[in-house]
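With one protein chain removed, the remaining protein chains of the complex are shown where they sit.
Naming follows writing order (A, B and C), and every chain is counted from residue 1.
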Amino acid sequence: MEKKRTPKNIFVEGAISPEKIAKSIANHSSKTDIGGHSIFLGQVRADQKEDGIVKAIEYTAYEDMALQQAYEIREAVFSKYPLSCMHIYHSLGEVKTGEICLFVFTSSKHRKAAIDACEELVERIKKELPIWGKEILDNESSEWKVNT
Amino acid sequence: MEKKRTPKNIFVEGAISPEKIAKSIANHSSKTDIGGHSIFLGQVRADQKEDGIVKAIEYTAYEDMALQQAYEIREAVFSKYPLSCMHIYHSLGEVKTGEICLFVFTSSKHRKAAIDACEELVERIKKELPIWGKEILDNESSEWKVNT
Amino acid sequence: MKILAFGKIVELLGKTELELDNMPNTDILLGFLQQQYPELKNMKFSLAVNKKQVTGNTEIPQGAEVALLPPFSGG
Partner (left out) sequence: MKILAFGKIVELLGKTELELDNMPNTDILLGFLQQQYPELKNMKFSLAVNKKQVTGNTEIPQGAEVALLPPFSGG
C-alpha cells in the first residue's frame, strides 16, 4: 500500500523546546525497524552586528506557500531516501538567542539514509521556504537576517 | 588560550533516555555562539534473524581502550572542524529494541561543520571503538552483532 | 488581484497587502510597483503567483494572489 501524505503544519509559535524534541524522539520507540535517527537543530546566535548584538530573531512566513513547499520537499526527499519518518518544525514569532528555531528529524533503518536526508532537508528548508528572520538587536533596532 | 581536554566517560548503563538528550540540548542554550546542532541517535532494531527476532542488544566494551580511542577521535575531529561542543554517549549492558544505544552530538557556529563532524564521528565510533553487541533473540538464544 | 508583501518589503510598502486591478502580467505589475515605490528598484526580491515562484515575465490570472518575496532567511 502506498503511503499518502498531506501537507502538515511545520510552524511552531516561538522557540522549540528541548522537551518537544525529547517527546518526538520517544514517539519513535515503537517503530522497531528504525536503526538511526538524524537530527538538526538551528539555534539563534548572539551575533555582533554593526548596530548591536542580536538578542532575538522574529520569524514571519508566507505560511500557505511555505506549507505547500515543505510538502513538496518532503515528498521529494521521501522518494529519494528509504526513510521511516521525517519531521520538520520551524518557529514563527520571537525566538531568543540560545533558543531553538528549527528542528529537522529523519529516521531510517540504516544511518546513511537518515543522515543524508536530514542534511538535504536543512539545505532545502533554508533555501526554498518563504520564511524571513528579523534580527532584534540589544539596542532595540533591528535588521533583516541574510542566509549565507 | 588553548582548550585542554581529557578522556571523558562515554559509557551509559542501559538505554539512553530521551530526557537525557533533552537535557543535553538544553545545556547549550547559554552558548550563544552556536548556530547549529547535529545529533545522531542509534536505535536498536527488531531485526528478523534466522533463529528469531532481536529483542535487545547486550553491549560490552574494552572500556579503557574505548575511552582512550574516543579521546583520540575527539581530538582529531575537534582539530578538523570548528566545533563549539561535542558529546558522545554509548550504552553498555542491555538495550531493548526501540531504545537508544548511541548519542552523538556536535555543535558549531555554522551548520556545515556540525553536520560533517557528527557524521564522521558516527563512522569512526562504529569502526574504531572496541565495543561489541550481542543480539538477544525472542527465543532466548543470541548471536553476535556484525557491523556493516 | 491581491498583492502580499513579506519581510523587508512590508516596511518599504508600509503595509502587508495591496489590492490592484488590470495587471495582466508580472512585468506590468513590477513596472507599476517600481513607479509607486521607487526603492523597490534597489531591492532583491522574487515573485510568487498563486503561491508558486515565477521567473521572467508571467501571466497573472484573474483574482490571483501575487507575493513579493525578499530573499528567504529561515532556519
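The definition used in the following text is that a residue touches a chain if its C-beta (ideal position, glycine included) is under 8 Å from a C-beta of that chain, and two chains touch if they have at least 3 such contacts.
Only a predicted model underlies this, so the values are computations on that prediction, with no experimental measurement involved.
Enquirer: Over the full complex, note down every shown chain the hidden chain is touching.
Expert: Counting the whole assembly, the omitted chain is in touch with B.
Enquirer: Of B:Lys55, B:Arg74 or B:His90, which residue touches the hidden chain?
Expert: Considering the complete complex, B:His90 is the one touching the chain left out.
Enquirer: Among B:Ala22, B:Ile39, B:Ala61 or B:Ile115, choose the residue that contacts the chain missing from this document, as touch is defined above.
Expert: Answer from the full complex: B:Ala61 touches the omitted chain.
Enquirer: For review purposes, identify every residue of chain B that touches the missing chain, sorted by number.
Expert: On the side of chain B, residues 42, 59-62, 64-65, 68, 90, 101-102, 122, 125-134, 144-147 touch the unshown chain.
Just so we're on the same page, only the chains that are shown with their structure count from here on.
Enquirer: Just the chain pair, please, that has the highest number of C-beta contacts.
Expert: Of all chain pairs, the one joined by the most C-beta contacts is A-B.
Enquirer: In terms of CA centroid distance, which chain is the most far removed from chain C?
Expert: The most remote chain is B.
Enquirer: Can you check how far apart chain A and chain B are, centre to centre, with Cα atoms defining each centre and the answer in Å?
Expert: 23
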